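Presenting subunit A:
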Amino acid sequence: ANHSSQTNEQAEVVPKDKNELRVALSVSPPSIDLVKTSTTVALQVGWHIFEPLVTLDKDYKPTPMLAKSFEVSEDGKEVTFTLREGITFHNGKTLGVEDVIASLNRWKELSPNGKTALVGATISSKENDKVVITLEKPSGTLLTSLAFPQQGAVIMPKEVIDAATEEGVKEYIGTGPFKFVEWKQDQYILLEKFADYKALSEPANGLGGKKEAKVDRIYFHTVPDAATRVAGLQSGEYDFADELPYDNYEQLKADPNLVTVVAKPQKYVGLIFNKKQGLFSSAVARQAVNAALDQEVIMIGITGNPDFFRLDHSLMFAEQPWHSDAGKEKYNQKNPELAKKLLNEAGYKGEPVTIITTKDYDYIYKSSLMVKDHLEKIGVKVNFELYDWPTMVSKRSDETKWNIFFTGFPTYTNPVQTLYLDSRNKWPGWYNNPEMDALLDELRHTIKFEDQKAIFDKIQTLYWEDLPSVKLGDLHGLAAHRNYVKGYQYFMDSPFWNVSVQ
Partner candidate 1 sequence: MQLETNEVKETPLLQASNLVKHFPMKRGYFGEKSYVKAVSDLSLTIYQGETYGLVGESGCGKSTTGRMILRLLEPTSGSVRYRGKEVTHFSEEELRSIRKEMQIIFQDPYSALNPRKKIGKAIQEPMSIYNIGDAKQHKEAVLELLRKVGLQPEHYDRYPHEFSGGQRQRIVLARALAVHPAFIVCDEPVSALDVSIQSQILNLLEQLQEDFELTYLFIAHDLSVVRHISDRVGVMYLGHLVEEAPTDVLFSEPLHPYTRALLSAVPEPNPKKRRERIVLSGDVPSPINLPSGCVFHPRCPQAIETCKKEVPILRELAKHHRVACHLI
Partner candidate 2 sequence: MVYVPLLEVKSLRTSFSTELGEVTAVDGVSFHVNAGETVGLVGESGCGKSVTSLSILRLFRKHSGTKLGGEIFFEQKELLTSSMNELQEIRGNQISMIFQDPMSSLNPVYTVGNQISESIMLHQKLSKKEAFEKTIEMLSLVGIPSPEKRVNDYPHQLSGGMRQRVMIAMGLCCHPKLLIADEPTTALDVTIQAQILDLMKGLQEQLQMGIMLITHDLGVVAEVCDRVLVMYLGQIVEEATVEILFENPKHPYTIGLMKSIPTIDGKRGEKLHVIEGMVPSLHQIPAGCRFAPRCPFADEKCRHHSPDLIGVGDGHKVRCWHHERIGIGGGNGIAIGNQ
Partner candidate 3 sequence: MGGYLLKRIVSLLPVLFVVAIVDFIIIHLTPGDPASVMLGSQATEEELANLREQLGLTLPIYTRFFQWIIGILQGDLGWSIFMDMPVTEAISEHLGPTLSLTILAEIIAILFAIPLGIMAANRRGSWMDQSFMTFAMLGISLPSFWIGLNLILLFAVQFNWLPAAGYQPLSSGIVNHLKYLIMPAVSLGIMQGALIARMTRSSMLEVLGENYIRTAEAKGLKMWIVTYKHALRNAFIPILTVIGLSFATLIGGAVVTETVFNIPGIGKLIVNSVLRRDYEVIQGTVLMIAAAYVFINLIVDILYAYIDPRVRYDKS
């Protein structure tokens, strides 16, 4: 980010309306029913409206939000939340335990995250303001899962949940600092300051602490075209835009009216093998690919700028306490000779390897192009198939159609959430290693963080040996806002509470 814009005399640009924040998003969310959809945009809008019991502080640790406090029993099988008093929903109703129970049950039912976190759990109330989650087995990951914003365990009024249909809730009623006003499809979603919002008194910390609506309205415009987002930002049409192309970085940085934001940590890019069928059902073949890769070149190819990536081998980000050194030596080997040897060992006969990819996500497309280049250099014949996103998703569920695809993985709050590791998720790629499943379970039921960390080291070691996927590197996002937007801080995504327009 740069703040050295004062040199330019004429550029005293005033905001259109100080009470309004105009945000340009790249896609239109299918819904902002956070429990239902895992898309990031839904979160981006939804977390201004909805709040969970616990959330993450800046160290990615659970911290209270709607719960005043929480308590984990000795055996780790029972967690008790005490609700804050006097919290009202946007419809005026006061938050009660029945709302929390209904919400958590829905979360358990609908969200994969909830499903694993609350497996076999019962949720009950105690006294008037306490909610108790009783688990079958001790869980060391429940709190972090509850705090995980994506498909998060947000609290909605019981009536709304009861009225919800298969398509989702009919009303967006939460407790957050902004309330939902209007949704014009393919145009914008309008949120408005919630006057009766009751903030925590602690200073803001990650997603926790004091949250305050400093503008009256937020418009989330849907602007799928990146060039349009850039142009709109530069011409002052939008105050904030994210998912900006990396190649616009220098230009945006040079614009005195703008402040650029490198959003990190955001996600890491992974290459997923089809382990069920074809060449990469053999771990040796997977190792060959891993040996061939020069992650630095790949990440440069994706971003074009070292500011936007970080070479890191760990499945959890460096900012998180989970970060582990295990398996580091297997990362970024750039050893084509070894790769060829391994390939030979795996019995590769020149059959084509199908990479399916999409242009709908630039980094996916670019990763696949770069990896294709690497594979061809070690003598793999690549069949490069480009589809739009829905087609790619449908292709990737069919094990006969592909060998490799790429995707990004978000900031998980605990390693258990890593989708592709657990065979029971049946996630495309169909990794199935009982040893891995056992380790994940062990970690899940371990309570002390140090013990968990030790298990995670094992998991990561196994990962780099068995390679269900290959992590290519951490990928940061580029966002930017007009310089009169103050108080913005990237964390997990873009929160606009505590952000003002001056």
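Points worth noting:
Assume contacts are C-beta pairs under 8 Å (C-beta built on N, C-alpha and C of every residue); 3 or more make two chains touch, one makes a residue touch a chain; residues count from 1.
Regarding candidate selection, all candidates are chains of the complex that A comes from, given by their letters.
These numbers were taken from a predicted model, which means no experiment stands behind them.
Put simply, of 1, 2 or 3, the chain that touches subunit A in this complex is 3. By the touch rule above, subunit A contacts candidate 3 in their complex via residues 28, 30-31, 37-40, 112, 150, 166-168, 184-187, 221-225, 227-228, 231-232, 234-237, 360, 387-395, 397, 407-410, 419, 425-428.
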